[in-house]
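Quick one: structure below, then a few questions.
Here the complex is missing one protein chain, while the rest keep their positions.
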Amino acid sequence: MGAAKTNGAAHTGATVKKRSQAAEIWRRLKKNRMAMLGLAVVLLLVLISIFADFLFDYDTIVIKQNTQIRLQSPSGEHWLGTDEFGRDILARIVHGSRVSLSVGVVAVSISLMIGGTLGAVAGFYGGKVDNVIMRFMDILLAVPSLLLSITIVSALGPSIFNLMLALAISSVPGYARIVRASVLTVKDQEFVEAARCIGANNFEIIASHIIPNCMAPIIVQVSLKVASAILSTSGLSFLGLGVKAPTPEWGAMLSGGRAYLRNAPHLTIFPGIAIIITILSLNLLGDGLRDALDPKLKK
Amino acid sequence: MAEANKKDLILDINDLVIHYETEDGVVEAVNGLDIQLEHGKTLGLVGETGSGKTTTALSILRLVPDPPGVIKNGSIILDGKDVLNMPIKELEAIRGNLVSMIFQDPMTSLNPVLTVGEQIAEVIALHEEGGEKEAAQKAGDMLEVVGIPRERYGEYPHQFSGGMKQRVVIAMALACNPKLLLADEPTTALDVTIQAQVLETMKQLREKYGSAMIMITHDLGIIAEVCDEVSVVYAGQIVEHGTLEDVFESTLHPYTEGLFGSLPNIEERRERLQPIPGLMPDPTDLPKGCCFAPRCKYCTAECEKARPEKKWVNDTHYVRCTRYNEPDFKIERSER
Partner (left out) sequence: MSRYILKRLVMLIPVVIGVTFMVYFILSLSPGDTAAMIAGETADAETIEAVRKDLGLDQPVIVQYGKYMLNLLRGDMGQSYKSKRDVFPSIMASFPNTAKLAFWSILVAVGIALPIGIISATRQYSMIDNVGMVAALLGVATPNFWLGLMLIILFSLNLGWLPSGGMGGWKNYIMPAITLGTGDAALITRMTRSSMLEVIRQDYIRTARAKGVPEKKVIHKHALKNALIPVVTVIGIQFGSLLGGATLTETVFAWPGVGRIVVDSIKSKDTPMVLGAIVLLTITFSVVNLAVDILYAFIDPRIKAQYKRK
């Protein structure tokens, strides 16, 4: 209470000015301390990954092997120690954020585009089109998603792009379902009928009425899915199906450290913490967005 | 009402103030409300949506959701017992027993995963001697009392229509023969024909069991049908109170008159309805003076200065309106 009401007190109840929807959501999000913490950390991670080269030079620090200082514990010089090839772990974690974030964002974008389009088409046209698309989605959903990703990456060969594609394909059905459901609920509402009555064509209706109305669940899903894509990336890399050495990737670093668990556990501990911080902040942001977009659920 | 009668009251609420303290400000839901109700009598609480009627009823059971609801002031004496300072155990013992409530929406007020019989039997088993079997037996009886065949004991709420569900709720509320029944718009969610049936059932049963009742509604027709006394609620306060006759025949408050003006009259079709202009004031930002002042055609500068006090015009009838301080003030009344 308080701030919002002080300026509201000036005018009487009936004429309270309507804030724009985005501003209202932002206002609610700002009140959620956990979500703001998540947002701050996510922004920090984005900045770190953008300016990674300024922090640590890729060729001379991140990938250059220096076996004389291998497996060193954290020290003033190497804050998080060095790995089995004498590379600075902090530097590799910082550069690893690039891989993780870009895989997460690209994979989610691809699956959102494919899944969203399929879902919108299925929901809007219904009938046979809907049936064919959704049965195909059922098939994709029937395979546990990590297994599907493993199969795709192993068939296409391990590379960052294939990894993105594999993760994208396995989360297509999720988006298709959300968008289809939103389309179905929005489709029959009066404002869409109204748009049809004034002669809008299908494309116009989808673009200007249906899409804005299913944004809320999609935004939430995206922030949560980026997190799970990052988690899956590290999992696949851990299995040796992710990026190729010497590219720094958190899961691969972790996997590399497995052989040295007894004497140099920091090889495994720190990349894991980097993953946790990233996922945690994305989830906090996602939860906060969900609450801000749907105030009914919050209490 | 004379002091001597106080002992006969089933319910005595004095200066009740309830606020909802939300993130967006303090909602002043109930602002100094009084109710005095004698045993076996029926009081109608009439007012617009959001005027604090439901909150008042919930407070009698101490069921105002907390947070955000806070009872700031006042007392609620139910059958001689102080509800607001009662230990929770005692409170649970009177809920559903001494006082019970019928809620507005029968579609959502029954538990979807329990059979209707179980739900009625539960309240009996809680408050009456005897085992589960006896409770089940009596629950079956109650179903029949409200006009539902006993055979439907084992069915789930979703297998009933809205009107039937409300009958189940009524059976549940009356199962332990409460001295006070709170009915919160019990027929609003129902079709008109069903409304009449349900209302008739309620009326008969209330007479049979001799319970006192508070009927919350915005429908003056229902008030006329079932109530002995009427309290007109506006912005969490009673602006006019009296017997049915007092309020209907010698209406005093401009708001009460406005409610009658908003009713279509079938017998004498007027040219047009006379709706009350404007909306209820924002409950987070109530005016300093009379809350009805912004919508009132009799409003003077005096009205906006302070909340009006109760003004008794006879033993049973009072009004809260500043203008009645002027000896010969009268409102225009339409014919009815």
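Should a chain be cited, it is by its letter among A and B, assigned in written order, with residues numbered from 1 in that chain.
Definition applied: a contact is a pair of C-beta atoms (placed from the backbone, for glycine too) under 8 Å apart; a residue touches a chain by one contact, two chains touch by 3 or more.
What you are looking at is a predicted structure, and each value in this text was computed from that prediction instead of being measured.
S.K.: Could you tell me which shown chains are touched by the chain that is not displayed?
M.R.: By the stated touch criterion, the chain not on view contacts A, B.
S.K.: With the full complex in mind, choose from B:Asp105, B:Glu225 or B:Glu302 the residue touching the hidden chain.
M.R.: Candidates B:Asp105, B:Glu225 or B:Glu302; residue touching the omitted chain: B:Asp105.
S.K.: Which of B:Gly69, B:Gly96 or B:Pro308 sits in contact with the chain that's absent?
M.R.: Only one of B:Gly69, B:Gly96 or B:Pro308 touches the chain omitted from view, namely B:Gly96.
S.K.: Have a look at A:Val62, A:Ile205 or A:Leu254 and name the one touching the chain we're not showing.
M.R.: Among A:Val62, A:Ile205 or A:Leu254, only A:Leu254 touches the chain that is not shown.
S.K.: One chain is left out of this view; which of A:Ile133, A:Leu231 or A:Ala252 touches it in the full complex?
M.R.: With A:Ile133, A:Leu231 or A:Ala252 as choices, the missing chain is touched by A:Leu231.
S.K.: What is the set of subunit A residues that contact the non-displayed chain in the whole complex?
M.R.: Subunit A touches the chain not shown through residues 135-136, 138-140, 142-144, 146-147, 150-152, 154-157, 227, 231, 234-235, 238-241, 251, 254, 258, 261-262, 265, 268-269, 271-272, 275-277, 279-280, 283-284, 297, 299.
S.K.: By the contact definition given up top, give the residues of subunit B that touch the hidden chain.
M.R.: Subunit B touches the missing chain through residues 61, 63, 88, 92-97, 100-101, 103, 105, 108-114, 122-123, 126-127, 156, 158-159, 169, 172.
Here is the rule we use: only the chains that are shown with their structure count from here on.
S.K.: For subunit A and subunit B, let me know how many angstrom lie between their CA-based centres, rounded off.
M.R.: The answer is 51 Å.
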